[in-house]
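In this view, the complex is presented without one of its protein chains, the others remaining in place.
By written order: A, B and C. Residues from 1 in each chain.
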C-alpha cells in the first residue's frame, strides 16, 4: 500500500533571513534534499539514473507558506507522488514543525524525464519504485 | 502608464548545481533581490516599511522553469504587479537570458501585508507606488 | 578525558558548484552546523546563551582545502578546542570522506564572547563544558 515518505531536518542559523525566519528559497532546498533521499530509500539513486543518461528536469515548483519556521526548529518533510504520467510526475510535499505539529508549508513539484536532453518515457523499474509512494 | 521593471543579474559559480545549471531554488533569490530593488526604485524601502511595523509575508511562490541557465549567463529579471487587493498583492516575473533573449523562467509571487503580525490594509502611499507597476 | 566530537553530513546537489565539487564557502556551513550541534551535545544551546545576552562573534576562519568533495559524499566533520583563553577560543576542525577516510579539509575557527556587545569572560559553566573537548 502506498505511503508518504518523511525526513527530519533542522532549521540552521544561515537558513534564517533578516526577518528572523526561514527564507522562502530555503524550503526548495529542504524539499530537494528530501526527494533525493526518498529516491535513495526506494533504491533509485540520482547518480545511478544519470549513469543511464536519464535526468529529471524540474518544470514547476509551487509553494504555499503557512507559518514561518524559526532557528532550531525541527521540521518533518513529507513527500509522495500525486501524479505519474508516461514522461512526467508531480510530487506533493508537506512540512510540519515537529514540536507542535503545526503545518509550515505545502508544495507541489513537477518534473519531466529526459534522456540525452530529450523527453523520455519513465523507465519501468523507476515507475515501479515511484508507484510505491503514489497516492491518488 | 504602468511598466515592467527590470534588473540584470549574473549566474555565479555557486548558483550552479551538480547538473551544471542554475539550481531551482536560486531563482527565488534572483526574484527576491529584484523585488527589493524595484521597491527601492519606487521609493519604498523594506527597512522603511519595517520601521512602520509593516512586513510583507510571502504566501505563495509559483515558478515555471523553461530553459536552464548556465555559469556566466547574464539574466534580465522582470517584475510587475498583476493583482493588488486591499491587503494582498501578486507579482508576475519573467527571466530572460540576455544574449539571445531566451525565456528562462516565469513566476508568480504572492504576499500579504502585516502590521505587528496581523493582516493589514496596504497603506495608501505604498499602494500608490505599487500601482505604477500594475498591469491588468 | 578530552575527545574530538564528530558529525556526519552529506554533500548535496546545490553544495556543488560549476567545477563539479563542493564550493569553498559551503565548508564553513558544514563547520558551523557541526559546532552548533556539538555545543548542544555539551548541553550548551545557542538560544540559551543568547537568552543570557551572550553571543559568540566569529573573529577568524582559516581553511585548508586538501581534496575536493563530490555530490553524495558522506563527510565526517570533527571538531575540538585547541585554545581556550579568558574571553576567546579557537576550534580545530577536520573533515574526512567517510568511504575512504581521505582528508578533505582542515580548519581553525576563532571566536570571542560578547555580552551586550562588549567582550566578556567566558561564563564558568560554559568553560567547563568547552573544556571537555579541549585537546592541548
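Keep in mind that, in the parts below, a contact is a pair of C-beta atoms (placed from the backbone, for glycine too) under 8 Å apart; a residue touches a chain by one contact, two chains touch by 3 or more.
Please read all numbers here as calculations on a predicted model, not as lab measurements.
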Using the touch definition from the header, name the shown chains in contact with the chain that isn't displayed. A, B, C
One chain is left out of this view; which of A:5, A:25 or A:77 touches it in the full complex? A:25
By the contact definition given up top, give the residues of subunit A that touch the hidden chain. 13-14, 16-20, 23, 25-26, 71
Residue list for subunit C contacting the dropped chain reads 19, 24-26, 28-29, 32, 55, 57-65, 68
Residues of subunit B in contact with the chain that isn't shown? 12-14, 29, 32-33, 36, 45-47, 71-72
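By our rule, only the chains that are shown with their structure count from here on.
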I want to confirm something about subunit A and subunit C. Since they are copies of the same sequence, is their interface symmetric in residue numbering (over half shared, so same) or not (under half, so different)? same
Whose Cα centre is nearest the centre of all Cα atoms in view? A
Roughly how many whole angstrom separate the Cα centroids of subunit A and subunit B? 24
Length of the line joining the C-alpha centres of subunit A and subunit C, rounded to whole Å: 29
Got the subunit C residues that touch at least 2 other chains? 13-14, 71
